[in-house]
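These notes concern the structure reproduced below.
Presenting chain A:
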Amino acid sequence: MSWALRTEGLGKAFTLHLQGGTHIPVLRGVELTVAPGECVALAGPSGAGKSTLMRCLYGNYGAGEGRILLRHQGAEIDLARADPRQMREVRRETIGYVSQFLRVIPRVPTLEIVAEPMLARGLAREAALARARALLARLNLPAALHGLPPATFSGGEQQRVNLARGFAPRYPVLLLDEPTASLDSDNRAVVIGLIEQAKREGAAIIGIFHDTEVRDRIADRLFAVEPVRAAA
Partner candidate 1 sequence: MSASPMEAPLLEAPLLEASDLALRYGAVPALDGVSLAIWPGEVVAIVGESGSGKTTLLRVLSGLLPPDAGSVLYRDPEGRAQRLEAMGEAALRRLHRTDWGFVHQNPRDGLRLGVSAGGNIGERLMATGARHYGSIREAAIAWLRRVEIDPARIDALPRTFSGGMQQRLQIARTLVTHPRLIFMDEPTGGLDVSVQARLLDLIRALVADLGLAVLLVTHDIAAARLLAHRILVMRHGKVVEEGLTDRVLDDPQHAYTQLLVASVLAA
Partner candidate 2 sequence: MSAATGYNFGYLDEDTKRMIRRALLKAVAIPGHQVPFGSREMPLPYGWGTGGIQVTASVIGPADRLKVIDQGADDTTNAVSIRRFFARVAGVETTERTAEASIIQTRHRIPETTLREGQILVYQVPMPEPLFRLEPRVAETKRMHALADYGLMHVKLYEDIARHGHVAISYNYPVMVNGRYLMSPSPIPAFDNPKMHRNPALQLFGAGREKRIYAVPPYTEVRSLDFEDHPFEPVRARAGCALCGSRESYLDEVVTDDAGGRIFVCSDTDYCQGRQARQEAAE
C-alpha cells in the first residue's frame, strides 16, 4: 500500500530540568501509517499523548526515537532527522497543521493571514487572495471582516480563520487538532465538507476529534494512542 506518512517506533519523552530532571515518557513505539485520501482519527483518553503525537508529526516537538517518514516532493524524508531548513520546506509544501488556537500576528488583516501560506508556495497574489476570500466566505466569515486583523474576533471566528489558512494551500498531509471545537452546527457541516473534499483530492488527514459525530462522519479508521506507563 502506498502511504503519505508513516511512523516507525516513534517515541517521545520530556525531561524537566527545572523539576530535578523528572523524566516523563509520553509516546513509545508508535507505528502509524496514513495513506493519501485517508482520514485517521487519533483516539485515546485525555493525556494519552494525542496532541504530543500531532506536534511530533509537525516537527513542533522533536521526536525522541524512531522515524517519521513523509512523502515530500516525490521523495521520502525522515522528519525525525530533518534540519530546520528542511522542516520549513516540508511545512511550506507538504504538511499543514490546524491547531485549536490561532496565533494572532498583530496588525495583519485576516485575508493576508489566509493567503500567506499560498503566497509562500509561489501562488500568484491575485489567485491566493481569491481563494482566501472564497474559503472565508464558505466558512461564513462576512467579507466586512476580511480586511481586519483577527485579534478582536470571537473564538469561533478565529477558529474559522485558522481553518481557512490550513485548508487553503491543499497540503498533501493535513493535521487537524479539534478543528470543530468552538464551531456551531452550520460551520461544523462546512468543515466536514472541507475535510471530505480534501480527502477526495488525495490529502492524508490525521485528526483529533472529540466531537464523535464529526469523527464518525469523516474518519476512515481510529488509531489508538495508549498512555505510556513509566517503567516501575
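The criterion applied here is as follows: a residue touches a chain if its C-beta (ideal position, glycine included) is under 8 Å from a C-beta of that chain, and two chains touch if they have at least 3 such contacts; residues count from 1.
If you want to know what made the cut, all candidates are chains of the complex that A comes from, given by their letters.
Bear in mind the structure is a predicted one, so any value in this text is a computation, not a measurement.
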Chain A in this complex - touching candidate among 1 or 2: 1
Candidate 1-touching residues of chain A, taken from the complex the two chains share: 14-18, 55, 59-62, 74, 84-85, 87-88, 105-108
